[in-house]
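Removed from the display is one protein chain of the complex; every other protein chain stays in position.
Right after this comes chain A.
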């Protein structure tokens, strides 16, 4: 998606927790550091300046918490200030910026798919792997135009009260309204949607791509009346809490929050979860030049990624983080071995090529 809906949602989760006092300022800042959001928040429009790193993300609401925090590890190490611009690095915005020659961002928080789209449009720099340590992340997380610093999954969450304690065993149960009566929810943004429909229809994970759109629509059609489509993570929690739906394809971070709220009622399964990776991208002609790669490299550090998992639930992109986890951490992490057993990985190359067309087809399908 050219808007990173997930990244936006992750920042919202942190802010909510911080506002409720569930996490202290320090942890909050460390967590955002893991997201690459630490150090400083300067409200208003960021100015291009070679002595600072300007990071664009989706969580502009956290202005107060960022304002005084100049003590980030990266700043300590490098002496460089990190400025956060919460404007949201949509692909369209980056394109407008690069094409007009007024680039103000050094690093943007998007998905692997965005990085490919941006790279194809010649709008971003190649990741400089002489500075960024490629060995910190699995091979498929270190793309030519983007390197991942966290991951997240689409999982099947359910209301155990409504299912009378019975647990679904895979996406097929999403469609089994005889066994699990009640409404469902899935996302109106296409990523990770048709995959689960096809798996429910019996397609083997290895044969998912290219997606058989017609087959997926055919499977989905009879269910449409029973599905409420969500567009933001907070909404998924709302739909479950209010008893509007009994089952749904939602982000694992939100499933985890629901479970923390009411452990016996809201649960999720890791079977056939669909993993997506974030990516840092560097707009062409970024003001800080090569220095941004030092910053990006620092976000691959396991310590920061662990805190990110503990605070927001985002999984680490660096496998070394697994060794640092407590059993409780491992339980809610999408890259833990047991949780990843039947996991499939969203195919960024396929989406970079087809997402626009697919998204519009999908919107047309669900609204007609």
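By our rule, a residue touches a chain if its C-beta (ideal position, glycine included) is under 8 Å from a C-beta of that chain, and two chains touch if they have at least 3 such contacts; residues count from 1.
By definition in this document, contacts and distances are computed from a predicted model.
UniProt lists the omitted chain of the complex under the protein name "Opine/polyamine ABC transporter, permease protein" (options: "NADH:ubiquinone reductase (Na(+)-transporting) subunit B", "N-methylhydantoinase B", "Opine/polyamine ABC transporter, permease protein" or "Phenylalanine--tRNA ligase beta subunit"). Among A:135, A:169, A:342 or A:356, only A:356 touches the chain that is left out of the view. Contact with the chain that does not appear here is found for just one residue of A:201, A:244 or A:353, A:244. Contact with the undisplayed chain is limited, among A:139, A:207, A:264 or A:364, to A:364.
For the options A:228, A:303 or A:340, the residue in contact with the chain missing from this view is A:228.
Chain A meets the missing chain through residues 1-3, 90-92, 95, 117, 183, 188-189, 224, 228-231, 242-244, 355-356, 359-361, 363-364, 366-368.
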